[in-house]
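Shown here: the complex without one of its protein chains, the others still in place.
Note that the chains are named A and B in the order they appear, and that numbering of residues resets to 1 at the start of each chain.
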Amino acid sequence: MSELNYGLSELALEIRAMVREFAESRVKPVRAELDETGHFPTEILRELGKMDLMGLYIPAEYGGTFEGDSMPNLIAVEELSRICIGVSVSFAANGLGADPILIGASDEQKKKFLPPLASGEKWAAYALTEPNAGSDAGSIRTTAVKKGDKYVLNGTKQWITNGGEADIYTVFAVTDKNRGARGVSCFIVEKGTPGFKFGKKENKLGIRASATRELIFEDCEVPAANLIGREGTGFIWAMKTFDVSRPGIAAQAVGLAQGALDEAVLYAKVREQFGKPIIANQGLSWMLADMATKVETARALTYATVQSIDRGAKDYSKFSAMCKVYASDVAMQVTTDAVQVFGGYGYMKEYPVEKMMRDAKILQIYEGTNQIQRDIIGLALNKEYGAVAKK
Amino acid sequence: MHIVVCVKQVPNTTQVRINPETNTLVRDGVESILNPFDENALEMALQLKEKHPGTKVTVLTMGPPQAAEVLKEAVGRGADAVVLLCDRAFAGSDTWATSYALSTAIRKMEPADLVLFGKQAIDGDTAQVGPGVADWLGIPCVAYARKIEVADGKAVVERNFEDGYEKLDVALPCALTVLKEANVPRMASLRGKMAAKKLVIAPMTAEAVGADPAKLGLNASPTRVVKIFSPPPKTGGVKWQGEEPAVLAQRLADLLRERKLI
Partner (left out) sequence: MGLKIDLDLCTGCGACVAVCPFCALAQRAADGKVEVNEACTACGACLETCPVGALSMEVAEKKADAAALDAFRGLWVFAEQRGGKVQEVAYELLGEGRVLADKLGVELCAVLLGHQIGNCAATLFEHGADKVYVVDHPALEKYTAEPYSEAMSALIKKYKPEVVLAGATSMGRGFIARVAIQVNAGLTADCTELGVDVDKRLLLQTRPAFGGNIMACIVCPDHRPQMATVRPKVFKQPAPTAGRTGQLVAEKLDLKDPVVKVLETVNAMQNEVNVAGAEFIVTGGRGVGGPENFKLLAELAEALGGAAIGASRAAVDAGWISSFHQVGQTGKTVRPKIYVACGVSGQIQHLVGMNSSDTIIAINKDPDAPIFGVADVGIVGDLFQVVPELVKALKK
């Protein structure tokens, strides 16, 4: 298939081939079953770990293979997503959980917590959202009170991806109620810590293989050594994490949309009505053309964002938000259109596009809803043009 | 434990097509791959290595210089050492001469406890090399193995036969030919692939393994291919109707036999 030359490194191309083959041979045969049963893809993640693919974003000194090129990890997410985003989010959430450590933790903390993540021996999760703090993440109520060389955590996190499955959690809690977002701190909490429990696995519309659970903290004592950075810096880590993780959601969206496009074109070539394949109808082939164009635009914006971050861009929240919002909207449209191309068959669970359409919806919601992304972009525009106006 | 896995580079025969006009093989775009059944043998070795720390897995192939590719694939999956047996003197070897050549290379290595083979290679489909090598080495061989457990210097092996299976007690060293159902072969790891890329594989010659020149290659091979031809071309579909079921059934059975399909 023809493709644009995005100047991908040899490593990125190697990873693409590896993960593509892996997803086809290991994920595709079980995706419908995982969707149906909601079983967590434990075996699949274990195998990805054995293949050294869980440490693509972690620098070599901490056991990974990252050397300044974020594309290999992004492409691994994209290729898994092409087959199943229930699986790809379970893979990618490790990176999300580890990001606050990579961004804000001390060398000592990194040396302790990152190597088992890089090897895939342990998994991670990121815990910000609470029942009453979704889009308004600054209003979280989980508290952490210092007691000697410990912090005591109390409160409940909600809808935490990899909750219960992960071993290492980056948890945001309020250490100073009076300082609002500046009173939030980030802690590394290990599974098995007394007072740290999980709620039941949520029953979801899509990405059903992924585990989404509540985290419950009841007088949970966490070593003070597990505080990332200083007290009150948590919200900074949270937001910086999103700036680098949102392109990952965009990569899920690009992969998912590509997968739906693949299915739709192949089907349109074999399904015959009125004595010819349905792709021979202009009305339908134009639909496919629009789908393909959107997928490639989303991919281009996502890759460009990540590549400029790698090249040292300073201000990229706007672009991270743009690729997340654009690609996830594209994924929703393209998967919906793919169902349309399949007609009634597309509405049946036997064909994969039904699941893809259900799966797509989450991309417009998590890691900041698309309204919030547009807020970020709008805010940036306001700021940037304000600066110009003043000049 | 030292496990030797013998592998072969084969053309991916599922991609081969016959040109219906010339009735010849269309080989364009057919890639060379690690013989699929050998993947199961390698996987069995790697799983044994995981279970028995300190195990060394050596992968051996005889073939042209390009066959180094399958050895690299094996390294990518976790093989510890590889041997490429490569010499014009081996050219044209049939299964008799191939088993001899492989056995000489195995004798050159540190003593092997297990020698594993795939059930058969998909290009030649003979299934003869594994038992043949075992014979040259003078060790027992269990063909069509689907499961193995090693403890206390011996192995308990399950082998399939047409309508069931048998559990066998085998003293080491021994050879096995491994079935597809034995396991799901792993894929190469990133670090393994990187290591494989850097690997320079020096071919071993017939002389280096001390092979008797009189037992090598085409001249030492008892079998001779005297003719190669394409099977009768696949005709377009036919539909038979209006006759007695017994007549139609007989015609179909005859056709299947004639086309060598059964």
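The rule we apply is simple: a residue touches a chain if its C-beta (ideal position, glycine included) is under 8 Å from a C-beta of that chain, and two chains touch if they have at least 3 such contacts.
Predicted, not measured: the structure shown is a model, and the values here were computed from it.
**Q** The chain left out touches which of the shown chains?
**A** Visible chains that the missing one touches: A, B.
**Q** Which listed residue, B:Glu110, B:Asp125 or B:Asp212, touches the chain dropped from view?
**A** B:Asp125
**Q** Please identify, in ascending order, the residues of chain A that touch the omitted chain?
**A** Contact residues on chain A toward the absent chain are 270-271, 350-351.
**Q** Mind pulling the chain B residues that touch the left-out chain?
**A** Listed in rising order, the touching residues are 11, 13-14, 16-18, 24-25, 27-28, 32, 63-66, 86-88, 90-96, 99-100, 122-132, 134-136, 140-144, 156, 159-171, 174, 180-181, 217-219, 221-231, 234-235, 237-242, 245-246, 248-250, 252-257, 259-262.
What we mean here is this: only the chains that are shown with their structure count from here on.
**Q** Could you put a whole-Å number on the gap between the CA centroids of chain A and chain B?
**A** 42
**Q** What does chain A use to touch chain B in their complex?
**A** Chain A residues touching chain B: 14-15, 18, 21-22, 25, 47, 50-53, 65.
**Q** Which positions of chain B touch chain A when the two form their complex?
**A** Result: residues 186-193 of chain B touch chain A.
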